[in-house]
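Just dropping this structure here.
A protein chain is absent from this complex, but the other protein chains hold their places.
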Amino acid sequence: MLDVAKIRRDFPILSKLVYGKPLVYLDNAATSQKPSSVIQALVDYYEGYNANVHRGVHALSMESTQRYEEAREKVVRFIGAPDSENLIFVRNTTEGINLVASTWAAANIGPGDEILLTEMEHHSNLVPWQRLAKDKDARLRFIPVTDEGTLDLSNLDALLNHRTKLVSMTHMSNVLGTINPVKDIAQKAHAVGALILIDAAQSVPHMPVNVTDLGCDFLAFSSHKMLGPTGIGGLYVSSPVLEQMEPFLSGGEMVQEVTFDSATWNDLPMRFEAGTPNIAGTIGLGAAVDYLESLGMDQVREHETQLTGYALDALKELSEDFNFYGPADLSIRGGIISFYSPDVHPHDLGTLLDQEGIAIRAGHHCAMPLTRDKLGVAATARASFYIYNTEEEVDLLVSTLKKALRYFSKTPTGTTRSG
Amino acid sequence: MLDVAKIRRDFPILSKLVYGKPLVYLDNAATSQKPSSVIQALVDYYEGYNANVHRGVHALSMESTQRYEEAREKVVRFIGAPDSENLIFVRNTTEGINLVASTWAAANIGPGDEILLTEMEHHSNLVPWQRLAKDKDARLRFIPVTDEGTLDLSNLDALLNHRTKLVSMTHMSNVLGTINPVKDIAQKAHAVGALILIDAAQSVPHMPVNVTDLGCDFLAFSSHKMLGPTGIGGLYVSSPVLEQMEPFLSGGEMVQEVTFDSATWNDLPMRFEAGTPNIAGTIGLGAAVDYLESLGMDQVREHETQLTGYALDALKELSEDFNFYGPADLSIRGGIISFYSPDVHPHDLGTLLDQEGIAIRAGHHCAMPLTRDKLGVAATARASFYIYNTEEEVDLLVSTLKKALRYFSKTPTGTTRSG
Amino acid sequence: MQDTSFEQLDDLYQEVILDHYRSPRNQGEIPNPNVSSRGFNPFCGDEVILGLKLDANSKVESIGFKGQGCSISQASASILTELVKGKSLEEAQELSQLLRRLMKGQELSDEEVERLGAMEALQGVRQFPIRIKCALLAWATLDDGIEEYRAETGKGKEADSSPPD
Partner (left out) sequence: MQDTSFEQLDDLYQEVILDHYRSPRNQGEIPNPNVSSRGFNPFCGDEVILGLKLDANSKVESIGFKGQGCSISQASASILTELVKGKSLEEAQELSQLLRRLMKGQELSDEEVERLGAMEALQGVRQFPIRIKCALLAWATLDDGIEEYRAETGKGKEADSSPPD
């Protein structure tokens, strides 16, 4: 069990007031808050040993290089990667996926080849493949989503076939909360000779993820969603695949030797990290990993499962007014709840809850096709949890949703309003 | 005149001791130190209003979006860009140049076309063009460097011709300190129908730079070299060029509407910023711009010119032992001094100076072809200045270089050393 | 009703707005519109589709909208259709400019406020900068449609006096 009261004290922003009310931050799927230790890691870097990495012989540069590479080791261990060369630092999940699309996929996917996605992908794991498919005359196929909000795998054998070169799918849906059986699908992908990329933007922050156990070829995630700084993230690539990959961006850091005419590439993973990296961000991500490991990812997952169960129960009261999306089975669901009422548009709901200090998200959550074409609405409201959220906060959400419904269903006449 | 004593107090790291000695940070061309206001901007963001930008209706998200876009406005104004749509946020100069290579250049440069560079480019402005030229069967040409360390423009009319599609060159050399006449060359480039990209990694931090006045089409720079955080930088693109450019990375934030099959692109500049940006880094860059503007870029330039003049004078004493590179004319030289002695390898020099708290850089400075093929050495030592450096620090550099020479020229016999 | 919650939002959600949101005017498609356009806000998914039919004097004879989105964006579209009916395209654009000035917090004259009509109710949006885009969506869509119409028919602003066919 997490000691949530103690955890909350580690997050300075949680003592902030919004319009005079305590902040209730339920927008964790968009980005997470940061503990003091992460913020302090940035301050320590800039005040104590800020210097460019990898090329300096002076004390500051030696220290920054060492801390930078230590952070890489921490992340490598955290996701269960075999070696530090398997972890490429990127800006965010989006860049990680684009890196794969521009390098491995651009070199290995051709006319008539298929890329298998799911209907619940974030734009970041959809648009790069649309562009690639168009460029290469390849075909995108989609694993459908059931009404329950899970993947419909009944037709997987046809969807995943000898033309499939890549399966690219989310580990956890940022709209439905669904946790997909990526390990099984990885095996099936490999059985037909396809590789598999896992969009772990929502899973790495919230549950134990081990790339070796999953058997995936690529896995991308963002620091800002896992208590770490913005502007940094990771892309895991398995060794055999890494060896075949041509560089992505080019410039300083990623070269071995350069003449006016040509260049040779540096060792892995530096080969994929051109230019001065986000040094402070990387070290901050290392501190975030330390923090999560000190809690234990099993505990993190358990806390969120419990809170989600509590919330789904509490929200039942509102089931006449709201549709709730996503699977009921908590064992395959993360701490994300999307909902919609025809009576109060999600956007208005967002504004109303905000007045009470409650931060939720309203919109298509960068998953327009899922939201619009599968759920049948242009937007939903979404509450998403993390380690610092409490049952009291869920209670406040529920009561405020009720108030919002009442407010919006007031008859326009018959009562004088002050506005 | 800068009040350097006051400035120094704004930089917490400058009160740090290295091996018990005050830090003398002369590695500014690699990365700069950060004032408290920049560090505090990061802390304020993470402790006060951390949230994802552009899509939230809640208070934190509104505030972070507003501060993020305010930072963009600041940077836009700082470089004299006409509009905020002309500034794309990137990780660093390297990514900025790669963005241009992958978008505009990939679409507009073909077989037989020429790209004109100079012999003093950083790898980041060389390797992307080598790769593109190879892909497109285009040709790289180089403006030579004179023995003085300036560009030899005597043959420019032949080098810059109707086959030239792009001139890509550094504004200030990170090895020689040379400031190139980019405005003139921009005019000449446009006269033959070529575009011009300016690598402003070393100029934007150290002198007034106005993209409108320079008349360039692209200009790239890094936050970490201009008092700002790591992991963020800017790419200016002129409006007519921007309109023709296809997106770079794709995913969230950069799309307008998405179906399972296709997507339309968002407005500028968001179209080029896929995924969650480096929000804190951007806001920190805005704070760095505030700091630089409070000093005045003319003042910054003047301080460095003066200090460089002082240093070149003081170093004359060592001219029998060291070669010094770069132009003598201070009006075309930034605060960068590279030097080499056959008696003490730059790497050893770096280690020796470090023991006295003096941070310099030793190596090829990511400009291998220049260093090796033009200067004729595999590595040089480099001291580079910024607003917080003083004449006393220069004096210490000179006296320590002398000591280092003595140490390395000790006869191996005839004196007992403790080691 | 004595529920005092969200009182601070009464400025934003004025009755006029909730009324237009719940009972939108001129909803639906216009057959053979002269001016038609679609607006979309990628960040929230709000959508407005407008169709205008001009009469022999180039005034708006009929107008219809479809759309989805929050109360502000849809109420604003509904108010737009009421205000613009019977006006020339220039007059419609002037109203659009007025609303923009209102949103920027600029002073309007009494006469201008009068012309705003029900749009005045949108002024509460000013305190919610993130929602300004919602209030403007329909109007930006109208401006786009008019511009496109002019470009297609070759009718400049001044020359726009003969009726469409």
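The first chain written gets the first letter, and so on, giving A, B and C; residue counts start at 1 in each chain.
We take it that a contact is a pair of C-beta atoms (placed from the backbone, for glycine too) under 8 Å apart; a residue touches a chain by one contact, two chains touch by 3 or more.
Keep in mind that this is a model prediction, so the values were computed, not measured.
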item	value
Contact set of the excluded chain (shown chains only)	A, B
Hidden partner chain, touching residue among B:Q66, B:T351 or B:T390	B:T351
Residue touching the undisplayed chain, where the options are A:K16, A:K34, A:R55 or A:R333	A:R55
Contact footprint on subunit B, counting only the chain that is left out	19, 345-348, 351-352, 355, 362-364, 368, 371-372, 378-379, 403-404, 406-408, 410, 412-415, 417-419
Interface with the undisplayed chain - residues on subunit A	54-57, 61-62, 65-66, 255-257, 266
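The definition used in the following text is that only the chains that are shown with their structure count from here on.
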item	value
Whole-Å gap separating subunit B and subunit C, where each centre is the average of the chain's CA atoms	48
Separation of mean Cα positions, subunit B and subunit A [Å, integer]	32
Residues within subunit A bordering two or more other chains	19, 347, 351, 362-363, 368
Multi-chain contact sites of subunit C, meaning residues that touch two or more partners	43-44, 131
